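Sharing a structure here in structure tokens format.
Missing here: one protein chain of the complex. Every other protein chain is in place.
So that you can tell them apart, the chains are marked A, B and C in the order they are listed, and the count of residues begins at 1 in each.
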Amino acid sequence: MVDKYRMDEQTMALRVAREFQDGMVVNLGVGIGTQCMNYVPEGREVVFQSENGALGLGPIVSSPDEADINLLNAGGQPASPMKGMCFFSHDESFVMIRGRHIDMVVLGGMEVSEKGDLANWALPGRGLGNIGGSMDLALGAKSVVVVMTHTTKSGKPKILKKCSLPLTAPECVDIIVTDIAFIRITDKGLVLEEIVPGWTVEEVQAVTEPRLIVSPDLKEVTL
Amino acid sequence: MVDKYRMDEQTMALRVAREFQDGMVVNLGVGIGTQCMNYVPEGREVVFQSENGALGLGPIVSSPDEADINLLNAGGQPASPMKGMCFFSHDESFVMIRGRHIDMVVLGGMEVSEKGDLANWALPGRGLGNIGGSMDLALGAKSVVVVMTHTTKSGKPKILKKCSLPLTAPECVDIIVTDIAFIRITDKGLVLEEIVPGWTVEEVQAVTEPRLIVSPDLKEVTL
Amino acid sequence: MAINKIVDSFEEAIADIRDGATIMIGYFGHAGDAPCWLIRALAEKGTKNLTIISNMPGWGRTLIPAFREMVKGLIRNPSWWDDAGLLVENGQVRKAVVSWASGMSPAHVNDFEKRYQAGEVELEMVPQGTLAERIRAGKAGIPAFYVPTGAGTVVEEGKEVRVFNGRRHILEHALTADFALIHAHKADRWGNLVYQGTSRTFNATMAGAAKVTIAEVDEIVELGELDPEAVVTPNIYVDRVVARPLEELRKW
Partner (left out) sequence: MAINKIVDSFEEAIADIRDGATIMIGYFGHAGDAPCWLIRALAEKGTKNLTIISNMPGWGRTLIPAFREMVKGLIRNPSWWDDAGLLVENGQVRKAVVSWASGMSPAHVNDFEKRYQAGEVELEMVPQGTLAERIRAGKAGIPAFYVPTGAGTVVEEGKEVRVFNGRRHILEHALTADFALIHAHKADRWGNLVYQGTSRTFNATMAGAAKVTIAEVDEIVELGELDPEAVVTPNIYVDRVVARPLEELRKW
């Protein structure tokens, strides 16, 4: 299994970005999320909401010479100015988020349960951690995409029957994009819709705790 | 009593405006209140808050040629633009009001009780009326000045032991300016501090239901 | 291909408003802040049984002429001024949630009051600050909150009372609607809005508080023309934008 292909962060970001539909307002969580900013599919116009108070920021700049310390995304990366962008305070930002005005959010995950519970903020064994905007985003966005490696560094499943870590929000995740699969969470359970080339359904199931429903349209991840 | 001098609206507005201290933020209720805008004492800078979304509007304009339909005070009168003014939405306006950021409000009154209860919004016998911003202003401002005639058109007292009309807010009034007197509401009761020339304490008491405490510094109203 | 919230006509902008809808109408009470053209389009369409959420049910054509006359020494109000009173006078309104139910003085009786006295319309009176905050709560995903406003008055009746910091407070609930009709000064195709002076009022508060927010504006400008530091209503809250006829604005 060590030799099998797994998507790297950039490739996962690219796959996630394919979910962005024309006209959507999307919030990108810190981490892999913010990388999606640069991969909006050709011909689609997407408005990014950054919880630090901006709508409509452009792609991350490519050199410090273009960077503006007052034009940052939520991950602290300098973004390009765009026509149509606007700015607001933190309370207004979370009016948008909690008030269900965001079409899609892309969050990192430590664990996701088969019911769509998400755990992504606590530092295990350290008694604290970083909730940040994750709880508001997880329950406020109309659609929640979690992007994460399929297993922990030691190879244990991160998609579980029940989360063991403190929850971010219960029953909130709609889509899981991992380095080996694309899984949709439905009322019937976890539906495996896409798989990375070189992996079999059995191999993906072996590193996933709950039972996967294989989509009749199962296909290889395309970017 | 018919022949005795009573202050007219403009004169009452002038007397009220003397209460404006340098640097205060003042909201002027619809009616006599908005007339105070033009009588800020010389040498004092006062910022007017209009609940329709402005801070720092200037005096009411003197001709329709100077009027701007987007520069109105809460009474709908066109105000002059001033350096330092700014605008905001209705929710923000009442964050200021309810959040106790306004130093003083000047409201009209139908009845005031000896404890400082105010009634000024209901239309007696009609089952409806205009609450408007009065309830928020009456309890949100740090200091509440009520300006009204001392008696009804039929000569009945408007300063009562207990209000008979639906309340705007209980125990909220600090100062009553009428056409014949200036009364401060204290823990001990109603203190008559100023009286209009030509009236005796007994005559003012005769048209006031609760007992008035005469201030040791009682004087004539000066403008 | 590109986000475009611009709609060509007022009729089209309100075409999907159905009988029985709940509609927020943004204004404080003057000519500068009302979505006059959207209101007239809705009057023309004749949609019935509306619940309106607004600062007031409106002066209407019953009182606007009197108002105009009252203030004419101070200000000239535009010929195109209309407010929700037009919908009331048209018999389209079933219920009003407002802070200011009657005319501008006890002597001025609006059509809403006549219908209220006749038992034809329902009224929910809400203090103005609570009205604004309930609308914001609807936009913000906050179902309920406590305020001191109205405690110890008739507004308290039937509501949960609770003491915080030694002071009575009452529980107030969020307001949402099917549509919000608002007026702003300029918009771009994304729906960013700016206003003029004291015309933000309930317009800026209601933007985003309904399922569909429709903004009537004086002018539509190119994307990028609005100063990003001066946008008052972020595009996310606006679904449709429709421009007033320039020739009528000019005429005034």
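What we mean here is this: a contact is a pair of C-beta atoms (placed from the backbone, for glycine too) under 8 Å apart; a residue touches a chain by one contact, two chains touch by 3 or more.
Quantities reported herein were computed from a predicted structural model and do not represent experimental measurements.
In the whole complex the chain that is left out makes contact with A, B, C. Note on the undisplayed chain: of the listed residues A:59, A:166, A:189 or A:210, the one touching it is A:166.
Summary of contacts with the chain left out: across A:60, A:107 or A:173, the touching residue is A:60.
Remark: the omitted chain is touched by one listed residue; of C:17, C:31, C:71 or C:147 this is C:147. Contact with the chain not shown here comes from a single listed residue; of A:42, A:91 or A:202, that residue is A:91. The chain that is not drawn here is touched, among residues A:11, A:52, A:143 or A:205, by A:52.
Against the chain not displayed here, subunit C makes contact via residues 133, 137, 140-148, 164-165, 169, 194-197, 227-230, 232. In the full complex, subunit B touches the hidden chain at residues 22-23, 25, 43-45, 47, 49, 55-56, 81, 83-88, 92, 94-96, 98-102, 140. Subunit A meets the missing chain through residues 50-54, 57, 60-61, 64, 67-72, 74, 76-78, 87-91, 93-94, 97-98, 123, 126-136, 139-140, 166-170.
The rule is simple: only the chains that are shown with their structure count from here on.
If each chain is reduced to the average of its C-alpha atoms, the one that sits nearest the average of all protein C-alpha atoms is C. In subunit B, no residue reaches two or more other chains under the touch definition. The set of subunit C residues touching two or more other chains comprises 136.
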